[in-house]
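Scroll down for the structure; my scribbles are underneath it.
All protein chains but one are shown at their positions in the complex.
The block that comes next holds subunit A.
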Amino acid sequence: MLTISQELADRIIAHARADHPDEACGVIAGRGGVPERFVPMENAERSPTFYRFDSMEQLRVWREMDDRDEEPVVIYHSHTATEAYPSRTDISYASEPDAHYVLVSTRDEQDVEFRSFRIVDGVVSEEEVRFIP
């Protein structure tokens, strides 16, 4: 299960809305599996169908997390025309077995889908999301 503050969830959604129709992506860093620090990343692909963290930005952010004893608790990205479920490419490139992969869909202007998954060795399992104040 992913437990996340409503504020952090809202920031992910706001980022996804802002970058629509391109995919938005980023990380929430934290310790002990608790998501705490919102780190929006640039989508180096600037694409409606693909995302990739900029390699230099990723190095900087990963080092920063290392220095602070944090890990990427949440790795999020948006789908802008399809449901919030990991695509085949999401599964094949997933490389953080301890992370919660959050997907947000902005295909509907009114409604937002916010779902979380574990992706380990090519196997996707959806998990419950609990929003806390």
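Everything below uses one rule, namely that a residue touches a chain if its C-beta (ideal position, glycine included) is under 8 Å from a C-beta of that chain, and two chains touch if they have at least 3 such contacts; residues count from 1.
The rule we apply is simple: contacts and distances are computed from a predicted model.
Trainee: Out of "MoaD family protein", "ABC transporter permease", "Nucleoside-binding protein" or "Acetolactate synthase small subunit", what name does the UniProt record list for the absent chain?
Mentor: Listed in its UniProt record, the absent chain's protein name reads "MoaD family protein".
Trainee: So which of A:38, A:51 or A:114 would be touching the chain we can't see?
Mentor: Of all options in A:38, A:51 or A:114, contact with the hidden chain holds for A:51.
Trainee: Of the residues A:13, A:29, A:75 or A:104, I need the one that contacts the missing chain.
Mentor: A:75
Trainee: Would you mind spotting which of A:12, A:25, A:84 or A:112 touches the chain that isn't drawn?
Mentor: A:25
Trainee: List the subunit A residues touching the unshown chain?
Mentor: For subunit A, the residues touching the absent chain are 25, 27, 41, 45, 49-53, 55-56, 58-59, 62, 75, 77, 86-90, 93-98.
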